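What follows is an incomplete set of chains from the complex, kept in their original frame.
Chain naming follows the written order as A and B, and within any one chain the residues start at number 1.
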């Protein structure tokens, strides 16, 4: 089982002819992802790793009935490309680029809501349904099938943790990178809900960090709606507090956002918080063993 | 990018949002003329901190002497660890009521959010939830009249004050959207006999959108080293310890620092050289770190979009060209790991597969040296 994507998901790559686009097209293909087409204006008719390239996302979707897209487009042009994908009918949109302006991200999310599409990212490594399909840039070898669902705000830290799991012989159902920006499409709650519904997911790892209130919101949701065991790791314990401009941030966060507040909220929700990445696999083993 | 109050107010004025008449000075001597020009005045330190008021960074004067004395006092003040470079002298406006009004981004809602309260002023964070109105704005239609009427209804505002807000909020929203602001806060928004006046301005512009605002000033709170890092497009923060840390990705960099501290070490910095950096950027990152003269260098690479062979090559290049003669703890796994290791092994450099081991080794090295 898998959430969001599986081996039947038909994927297009926007910006397929670029350095990263072409490299990761190869990586995704070798993972088994069903990449059906690429898009690169001015390069229609070419092929990358055997994948046909089209002028526009419309053309690619029209000719190959795609339902997901991954974007390798420079940040200043990402909003336009995201609109294009959504308008062409894409329902799962993975935004790899960093540094997309926040207002552009808000515009994208508003449009995706109109189109009933799921946006992953921006500034994400993507998502992977282990063993069947990956739409993202994560290293292939760590993502092997197993009973654990993982959702993470950060990328490399997530690989680190999934890597530890792999070393312990524990695989994953689906791993979702929410993305590191202030405005991202999926929140912990969205993914937790999917994991709760997914029969293959037995336990869940939540990888968070300081700042914002996503972890506290997740904790409240876990209390009310998640029956499966959840283990968390949070980065940023040692970080010095930043200087704040104005009061709006504090008003929005209402005392949330610190390492302590997050740990406390998660503990109250029955979530075990590991103090080192290496401590995650033992906690997961306990959870899987029903301890 | 945070803007000083006086710059925020310049932008307000550009969007036709009323602000007090004012004069910007760089030394206390310049304060004397202000009273003649503006009458009774308020004297305000221009620091990028939300704690200015409580720290005594605001004074009042009704004579030139008093103005000079107050300005001198404020120039000498350290606020939230910051020094005062400039002081803004403003006409004292007749405040009947202090409101709070802000636009910021609510990540949970994916939307801009209006924060508004009739209880503006210094202790606004403590205003009870029901007296602080939040309204997320739909960006596809923008700041419509109905949004403002509903905010007013929830605040219990009617009549002239509502009319004033119906004029003001669309201007603030226009500025917020057009200038890619993360924050546009007015606290207090002063109700005066002449209508609403922005008595303060806290404006933050999204760094990632600065490229489309060439007309905005560039303000930095960074140290010289951090500025140099910024030029290289690196996320770098000085921390003061002796173990220089270089990793790829904000989350894992944070986790590395946490782990250094966990094992009793002191990180010298936060340096995330990002995902997928090329040879040059990686070398420059290394050189920057070496320039800070740390006792130990800890490199923690988990390659996804970042390729291990590129990092290894950069390391060798820097070693050969500039020399690396401090103890190094090097962790290298992920994309093209085998190639990376091979490159390093040729130079006699060993790597760890485990982050935990690499960090413990680095802490060990720092305590030995």
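Brief remarks on what is shown
The rule is short, and it goes like this: a contact is a pair of C-beta atoms (placed from the backbone, for glycine too) under 8 Å apart; a residue touches a chain by one contact, two chains touch by 3 or more.
Quantities reported herein were computed from a predicted structural model and do not represent experimental measurements.
Summed over the full structure file, the protein chains occur with the copy numbers A x2, B x2.
Note that only the chains that are shown with their structure count from here on.
Once the centre of each chain is set as its mean CA position, chain A and chain B turn out to be 26 Å apart.
Remark: chain A residues 20, 24, 75-76, 98-107, 109-111, 113-114, 125, 137-139, 152-160, 163, 180, 182-185, 187, 207, 209-210, 212-214, 217, 233, 235-240, 243-252, 254, 275-278 touch chain B in the complex. For chain B in complex with chain A, the residues that touch the partner chain are 2, 48-50, 80-82, 100, 102-108, 110-113, 115, 124-125, 129, 132, 134, 138-140, 177, 180, 182-183, 185, 187, 202, 204, 206, 208-209, 211-212, 221, 239, 247-252, 254-255, 257-262, 267, 270, 274-276, 302-306, 333-335, 354-356.
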